[in-house]
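Attaching a single structure in structure tokens format; questions to follow.
What you see is the complex with one protein chain gone and the rest in place.
Up next, chain A:
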Amino acid sequence: MKTKEDNLPAVQSVVKDESFVQIKVLFFAKARDITGLTELSMEVSSGSTTQDCLNKLVAKFPNLDEIRQCIVLVLNEEYTTESAVVKDKDELAIIPPISGG
């Protein structure tokens, strides 16, 4: 049943599972060559760090381990560390060594 009061959003009939968050992962350059994907959607437990996400990705794509030591992580278009905590709908990008210019 949906109700609406003032400007409050309508109450959803489905209760959201707060113990997991959904993030989008982007792969570029060599990371894309390794996984064969430009992006994927991933569910991780609430409170997971970017390192946890990376571990999960390496488990799924073991060849990512080859570049793990030289990649940098980007969260929502900002460089980040492996200890950053991901939130629902975050965008995590796997950035192999860049070579612009």
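The definition used in the following text is that a contact is a pair of C-beta atoms (placed from the backbone, for glycine too) under 8 Å apart; a residue touches a chain by one contact, two chains touch by 3 or more; residues count from 1.
One rule holds in what follows: contacts and distances are computed from a predicted model.
Chemist: As a check of understanding, state which of "Radical S-adenosyl methionine domain-containing protein", "DNA 5'-3' helicase", "Molybdopterin synthase catalytic subunit" or "beta-aspartyl-peptidase" is the UniProt name of the chain not shown.
Modeler: "Molybdopterin synthase catalytic subunit"
Chemist: If the hidden chain were put back, which residues of chain A would touch it?
Modeler: 26, 28-30, 33-34, 70, 72-74, 77, 79-82, 84, 93, 95-101
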